[in-house]
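I have placed the structure first, in the form of structure tokens, so that the comments after it can refer back to it.
Missing here: one protein chain of the complex. Every other protein chain is in place.
Take a look at chain A:
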């Protein structure tokens, strides 16, 4: 089966910094792929190139076989990729339902249909009671969920999630994990960037590890985290030596 998303030799340089170097990985249909690595490893850059916010210098990014590298964010959305932001960006003076409706308009012009869809989505997020609250008045975690819902309303085939549980309490993180699994159950493939190992381990079918812009490992989460190269990237040379 062809992967839903396939990156081949993707590189991006900002001035003297090679943010991503020759990255090649793929996300399978219905898969949850975790993208991990230490701070500054190039995760968010890779993420932003897929989402169309940066244009890669070289390489191809294919969504279901079609090259989408260098397309604009709204074209990427149209093609079927939804995304969330590291810092959530709700439309503050719109209500929860109105925020969700904006997502719906990407696929459908009919206001009534979009409102119904948005109401359903607010229930899916467990935010039905808050559906008429302005996004400004939501808690940080609710804003995150809202952003996830808004992206889902654009009916993506692939969802890109950037640090979904940053700053969340353990119970909130648990709720988010549940929610992400429910999203996958709807048949949506997911690429997730995350720092919290517990979340990555419990969610991902497979992980890809980046360090200094290069892919240093990939495979099932349990196997990957015990590889020396990964331990070295996270904890340094001496940690690996002392274990050996």
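Here, a residue touches a chain if its C-beta (ideal position, glycine included) is under 8 Å from a C-beta of that chain, and two chains touch if they have at least 3 such contacts; residues count from 1.
In this text, contacts and distances are computed from a predicted model.
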Inset, instruction - From the list "Glutathione S-transferase protein", "RNA polymerase sigma-70 factor (ECF subfamily)", "L-lactate dehydrogenase complex protein LldF" or "Branched-chain amino acid ABC transporter permease", give the UniProt name belonging to the chain omitted from this structure. - result: "Branched-chain amino acid ABC transporter permease"
Legend entry - Of A:73, A:220 or A:236, the one touching the omitted chain in the full complex: A:73
Inset, instruction - Quick one: say which of A:92, A:167 or A:236 touches the chain that got left out. - result: A:92
Legend entry - Of A:49, A:138 or A:151, the residue in touch with the unshown chain: A:151
Legend entry - Positions on chain A contacted by the hidden chain, ascending: 51-53, 72-74, 77-78, 82-83, 85, 89-95, 98, 101-103, 105-106, 109, 111, 147, 150-151, 153-154
